[in-house]
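My questions all concern the structure below.
Missing here: one protein chain of the complex. Every other protein chain is in place.
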Amino acid sequence: MRLSILTRLSYEVRAPATFIFAVQCGGGFGETVLSEEIELPPGVVADFIIDATGPNRLVRFSARPGAFELVYRAQVETDHVADHRRFQGGAVIEDLPPEVLPYLLPSRYCQSDLLTNFARSEFGGYPQGIGQVQAIADWIHRHVSYCRNSSPEGTSALDTLVSRAGVCRDFAHLGAAIVRALDMPARVVSCYAWKLAPADFHAVFQVFLGGQWVTFDATRLAPIDGLVQIASGRDAADVAFASYFGQVTPRDMAISVTAG
Amino acid sequence: MRLSILTRLSYEVRAPATFIFAVQCGGGFGETVLSEEIELPPGVVADFIIDATGPNRLVRFSARPGAFELVYRAQVETDHVADHRRFQGGAVIEDLPPEVLPYLLPSRYCQSDLLTNFARSEFGGYPQGIGQVQAIADWIHRHVSYCRNSSPEGTSALDTLVSRAGVCRDFAHLGAAIVRALDMPARVVSCYAWKLAPADFHAVFQVFLGGQWVTFDATRLAPIDGLVQIASGRDAADVAFASYFGQVTPRDMAISVTAG
Amino acid sequence: MRLSILTRLSYEVRAPATFIFAVQCGGGFGETVLSEEIELPPGVVADFIIDATGPNRLVRFSARPGAFELVYRAQVETDHVADHRRFQGGAVIEDLPPEVLPYLLPSRYCQSDLLTNFARSEFGGYPQGIGQVQAIADWIHRHVSYCRNSSPEGTSALDTLVSRAGVCRDFAHLGAAIVRALDMPARVVSCYAWKLAPADFHAVFQVFLGGQWVTFDATRLAPIDGLVQIASGRDAADVAFASYFGQVTPRDMAISVTAG
Partner (left out) sequence: MRLSILTRLSYEVRAPATFIFAVQCGGGFGETVLSEEIELPPGVVADFIIDATGPNRLVRFSARPGAFELVYRAQVETDHVADHRRFQGGAVIEDLPPEVLPYLLPSRYCQSDLLTNFARSEFGGYPQGIGQVQAIADWIHRHVSYCRNSSPEGTSALDTLVSRAGVCRDFAHLGAAIVRALDMPARVVSCYAWKLAPADFHAVFQVFLGGQWVTFDATRLAPIDGLVQIASGRDAADVAFASYFGQVTPRDMAISVTAG
């Protein structure tokens, strides 16, 4: 499926500031970026960085006081394999590639270390691997209400497990945290999502199963095969679409994802 | 200065388990490993891994039920530059190498995102960079009591800021968290420490200043130039000396660090 | 000083609901209610309750679907003794009247049990009693920023100690929590406040010193001798000006406190 992406982000800079954006399509499994362009503020010289986390694509630049808009356009061909049935078996720690090991660990918003008893008693009885992960995604879907604007930025998987309400980021955090508590590698992925309404950045979680990162979306707000991966990391802290250092006020944000 | 290190760790394995150890000297700045050897359980085939986090040196293997001991011996030449005065200036986000960027972010035990107001009001008035970091290390030393066994494993920088008591790991977490809240990259480093009494693994924090990771030890329990780096990461989750997956009971631990 | 109080609270009731209001002047030390009247929704039969906590004055009634407004008017003579110097000495647990003992304990928003080390190391050196309490109120005033709308409802003294920002309720919680951590009884008091701008319900903390509850306002937003006490309790949970059970949307709130 071919998807066209358009992202517009505008900011008011009050004192010289440095920005780091993670908005470019990141080349998830089965995705090919056919074309893309990024419009930076005039006169800006940017670093295009590949970080060690994802690896993810970052754009970093400094901006002078004033308003500016960043525009990103891309056309992507996606060829997702949404059939989860072929990912049998769980994670065998002994065989995991080294770059996957950090995704076994707790992180800022995924305190998997505190969820061991919960995860084992609730999901220990399901078949190891995809069976448990599917049960986790279903459980989150049934027990957590999706509520736009329900959670402040610092909300963690633990908060969501208790409050039972959240946004896409919270669903992804809770999924990744529970999966890690069962000793399977899990990460959080920011993405563009076809048919997500209203259009916005989306977040899902991925689990390393059968030698590959497999995507799960406990919100069920958009079709899995219409997702286009931006960045991956341990949690939302790693995949923020925009970070800035300095006196900055975010203004507008518009995203569109269309077929064709 | 030349240091000899001897580590003995023993475990009781009740069901087949996989271990990941981070006990080998990691080649910190100014450190040269002259010789080292590691004794694994008999019959074990281990992976010697360089991970992407530090990079750190990990040893991974699976063990059958029964008791085993892991022994590590090394001789290291250290040539630390403990003179902090030459690291002037703060972190300029625009110039940071990409691999340093993740150390600006909050992590499981260093919730820097919640400490912004505290960090700015308490340390904003000091000279940017080394001046602020030195003030932070001093503040922690004065306001937090070192209490052996005072804190359970899940203790975070936030807990320590409130409870005002902790062990070396807590001091390192709090230091790294406050530094990140001021938009400087900070990491936690596990190490061997000459003259630490009683002998044990030690933890300190490092700040990226003047293009280099500079070490700070808010506990002041051991001389900085007698430290030998093991592993570095966002916090203790990344640098655990031993992780195991399976039914395992830790038995004994003995560490010695001697000059010569 | 004579003060006139006018409170208007309006609600939209969507399904039959029960309300409990704590808006009436509570007869704090040195205060005399000269006159008061309360306008309830037409047809409502209310319970006028004196609870065992303060004792506080509560109005409880059930309301049918629709909009309603509650209006409270009072004229109060206050004769505060703002001179704190005469309250020497600390709390001697042995001599405290039984009804004061619960105010030594931690509560939902005042986790004094976690602040013992902090309180002792920061304030242990001041003269016991009023000297310590004054130092605590000053410390809070200097280290916490007053930020309208800065904190969600569930914010606790611990959160405020870390975030260093809050509203009047947060200042009162932090004050009461630190005082209790030093084994002195402290409570939170809701009140009307002359010259508070913009006009609103206010919250302060009181400490039992020299056989009497003495008022402290770490916000310094209004003169102590222009406060009129409404309700007292362990924390904000006990002194909410309005609680409702049912489907209710709060609409408007207007308060005025004028001299004369």
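Should a chain be cited, it is by its letter among A, B and C, assigned in written order, with residues numbered from 1 in that chain.
The rule is short, and it goes like this: a contact is a pair of C-beta atoms (placed from the backbone, for glycine too) under 8 Å apart; a residue touches a chain by one contact, two chains touch by 3 or more.
No experiment lies behind these values; they were computed from the predicted model shown.
The chain we do not see here touches A, C in the full complex.
The missing chain, though absent from the display, is touched by one residue of C:Arg8, C:Arg73 or C:Arg108; that residue is C:Arg108. From the options A:Leu161, A:Ala193, A:Ala231 or A:Val248, the residue with contact to the unseen chain in the full assembly is A:Leu161. Mapped onto chain A, contacts with the missing chain fall at residues 114-115, 117-118, 121, 143, 145, 158, 161-165. Residues of chain C that touch the chain left out of the display are 18, 20, 49-53, 58, 60-62, 92-94, 98-99, 101-102, 104-108, 111, 113-114, 153-154, 183, 237-238, 243, 245.
Quick note on the criterion: only the chains that are shown with their structure count from here on.
Traced through touching neighbours, the fewest hops from chain A to chain C number 2.
In summary, the pair chain B and chain C forms a contact in which both copies contribute largely the same residue numbers, shared numbers making up over half of all those used. Its C-alpha atoms fitted onto chain B, chain A is found rotated by 180°, rounded in steps of 5. Ranked by how far their CA centres sit from the centre of chain B, the chains are topped by C. Centre-to-centre spacing of chain B and chain C amounts to 45 Å, using the average Cα coordinate of each chain. Residue positions 114 of chain B are each in touch with at least two other chains.
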